[in-house]
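Report on the following structure.
A single protein chain has been removed from this complex, and every other one stays in its place.
Each chain gets a letter, A and B, in the order it is written, and its residues are counted from 1.
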Amino acid sequence: MPILEVKGLTKRFGGLVAVNNVDLTVEQGEIFAMIGPNGAGKTTLFNLVAGLYKPTSGQIIFNGRSVYPVREFWRTYLPPLAGYYTVADAIRRGLGLGPMPLGLKPHAVTTLGVARTFQNIRLFSYMTAIENVMVGEHSRMHAQVWDALLNTPFARGEERRVRDRAREFLRFVGLERYADQYARNLAYGMQRRLEIARALATQPKLLMLDEPAAGFNPQEKAELMKLIQEIRGRGITVFLIEHDMKVVMEVSERIVVLDYGEKIAEGPPQKVRSDPRVIEAYLGKSA
Amino acid sequence: MRFFVEQLTFGLTNGAIYALIALGYTMVYGIIELINFAHGDIFTVGGFFGLTVIGLIGLDRAPAILLLPGLVLVFAVAMGLNGLLGVVIERVAYRPLRNAPRLAPLITAVGMSFVLEGILFLLKGPNQVSYPNLLPAGSINLGFASVGTAAVLIVLIAIALMVALSQFIRRTRIGRAMRATAQDRDAARLMGININRTIAITFFIGSALAAAGGIIYGFYFQTIAFDVGFRAGLVAFTAAVFGGIGNVVGAAIGGFVIGVIIALISGYFQGGAQWSDVVVFSILILTLVFRPTGLLGMRVPEK
Partner (left out) sequence: MSRGNAPRRRTLLERLSRFELRGFGAAGRARNAPYVLLVLALLLFPILDSDSSQVNVAAVAGVWILLALGLNIVVGYAGLLDLGYAAFFAIGSYSFAILASGQFNIHISFWILLPLSAFIAAIFGVLLGAPTLRLRGDYLAIVTLGFGEIVPRVFRNATPITGGVNGIVGIDQPKLPPILGWNGNFGFNPVPYYYLILVIIIVSIFLINNLRNSRLGRAWMAIREDEVAAAATGINTVTTKLLAFALGASFSGFAGTYYASKLFLVVPESFSFQAVSVVVLVMVVLGGMGNMRGVIVGAILIYFIQTYLLIQLPGWITSATAALNIDFLTKLDVGGYVQRSNYLIFGIILAGIMLLRPQGLIPSAQRKVELELGTTDEAVSDLGSA
């Protein structure tokens, strides 16, 4: 079963169509890449899948479950809040504005099993590396308010387990020695790896990496590719945006190409690389 | 019917004052995305500036022939001084924190609000200060009711100022710069627009308009006190949000609408005046929850 399906996805910002009727499928367990010239709508698509933007139209299905559109706001919003939304919904319908089109909120998407990193690294700079990763485990923890207030044995035990697991994630990306460094003090490459560790801590089924190799030297790129393979080896599907063709060709199994928000090619690396439309999209831009 | 017209007039006059204040809120929010908490108090200070000038030139005892030029002088001086005050506050309290986390300038704004109130409290005491009424007396007979000339004048002055502002923003180079800075500060900077100066001008204009509102307030209610700006500011802000934050026409409309709503509620419901604040607050919450962009909302660019 495909882990992610996107059907007819469109996103308009005012007059600008950032993503135009895109269909794509990501199969479980594969390493799938999305490439395209700058401004092609790749990050926008990530944001749509992650729930950060609301699509103008289309459908997003993760693991067989609809992420957009979703009418099940009872389960995604806390019940007391649902009251307010019901009232708002009723008023909207009464005014002829149509029902509230809802999608899952970003944290709900993450809880379902989609994790992502950001193009321009969004770490919690003033928290340490290990704290950053521990935040990643937030949605997989169960301590409630009273556990927090009273520091119950359950909370204490969970904190210990979470801290140990966080250390494991740091070790996985090679940052174990920097666990207690403030994130903002880490070198660029380490910050990127930390963001990956944090994303992994959410125990995702699908990991979306937005330009993970940006600014890396060749050796760092090689290490990154190895890391991606290891991540896939753990059963996590990887969906990445990348500009570096070498990385993309070497590490991915299937590629989709976007240009001006539209899909212009899809398939295995060799096929895409020799697709005339793809070549024109890239060369045509720089010419 | 006559009562309705009376209340309507009262509402429109109040609304004019609220609108003048709301313009300052909406312009500043549009350009630096900050709610200038001190703006309500800038309104009060403007009123006091006006009072001082009136006292200095003795306008309250002047012969009628000198009234008009005198008023022009009062308005000009008070608005100018207030504008400068706004610029100074921006420079001292907000500019250094432009890149700080949002909490910081907010707290500073609350602080500046208190500084202004504190200074007024020190200098003028806690009580109401009387304000001469230099507006023409008399009324205009409409047949089914009569309307005070002063009220009409106030509304006309306010509308004139708002139209002038609107034209300014739409047609002049500086106005374009203001709009550009509001929409995309970095792009505006790259186009060679002096951001600091543009923001300073925005504050100047907003504060000057607030001063006009303050003087009108003084004339109309014939008193002023150090803390009138607090409540007036809250109402004016609600008007700005209701009309569409960042939108000048919206702020003006919002001001008038809210002014009328308050007047009608106070007039037609027993004890309505007490509950009008609750109504205003409810309008604020409802707008923010259901239609945060307000009536004429500028849709904030999403990316």
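As a working rule, contacts are C-beta pairs under 8 Å (C-beta built on N, C-alpha and C of every residue); 3 or more make two chains touch, one makes a residue touch a chain.
Only a predicted model underlies this, so the values are computations on that prediction, with no experimental measurement involved.
Visitor: If the full complex is used, which shown chains touch the chain that is missing here?
Guide: A, B
Visitor: Which of these, A:20, A:43, A:110 or A:237, touches the one chain of the complex that we don't see?
Guide: A:110
Visitor: For the chain that's not shown, point to the residue among B:116, B:158 or B:193 touching it.
Guide: Considering all chains, including the one not shown, the answer is B:116.
Visitor: List every residue of chain B that touches the chain not included in the displayed model.
Guide: 29, 33-35, 37, 92-93, 96-97, 99-108, 110-119, 121-122, 125-126, 230, 234, 237-238, 241, 271, 274-275, 277-278, 280-281, 284-285, 288-289, 292, 300, 302
Visitor: Footprint of the hidden chain on chain A, which residues?
Guide: Looking at chain A, the ones touching the missing chain are residues 47, 50-54, 68, 70, 77-78, 80-81, 84, 101-108, 110-111, 115-116, 118, 122-127, 131, 134-136, 138-141, 143, 145, 147-151, 155, 158-159, 162, 177-178, 180-182, 184-188, 198-199, 202.
In this section, only the chains that are shown with their structure count from here on.
Visitor: Could you tell me the distance, in whole angstrom, between the mean C-alpha positions of chain A and chain B?
Guide: 45
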